[in-house]
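Here the complex is missing a single protein chain, while all its other protein chains stay put.
Now for chain A:
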Amino acid sequence: MISIQADDFDPNAEYQALRQSGPDTGAIATFTGLVRISGDHSGVTGLFLEHYPGMTEAVIQQLIDQASERWNILTARVIHRIGPLPLGDQIVFVGIASRHRGDAFAACEFIMDALKTSAPFWKKEINQEGEHWVEQKTSDLERSESW
């Protein structure tokens, strides 16, 4: 399940959905990302998230497919929000159900790391002085390439 949406999401509802992955579900790993104050500029009050409709969903599906080839996954759920997002808001959710924790942990971390450098989303920071596009971080590239 992939959803690109402006609305907030309920991590507990997502977790409960992952629990319905069949009788051999033995592990669920979830990640939730939040909008935080970044170190790039001062006085940031929130973000605006832009994406490339169609390609974004296709890229995330490819990441889920790649994860399914490498690890034993029963269900994957990925949600990413777009539009205006104030500080503290939930921005991204990745949840994996699998038989064993190793697969769930690895697939969840892989999808999240790869999403950050390959899914077409762009963050714009908003502060009192105006707005500016966020630059891609070298540390994110290195994490993604480490897989």
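The rule is simple: a residue touches a chain if its C-beta (ideal position, glycine included) is under 8 Å from a C-beta of that chain, and two chains touch if they have at least 3 such contacts; residues count from 1.
By definition in this document, contacts and distances are computed from a predicted model.
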| item | value |
| --- | --- |
| UniProt protein name of the chain not shown, from "Nucleoside ABC transporter ATP-binding protein", "Molybdopterin synthase sulfur carrier subunit", "Multiple sugar transport system permease protein" or "Thioredoxin reductase" | "Molybdopterin synthase sulfur carrier subunit" |
| Residue among A:E50, A:D65 or A:E142 touching the omitted chain | A:E50 |
| Residue, one of A:L18, A:A76, A:A97 or A:M112, that touches the chain absent here | A:M112 |
| Residues from chain A at the interface with the omitted partner, ascending | 33, 49-52, 54-55, 58-59, 80, 91-92, 112, 115-124, 133-136, 140 |
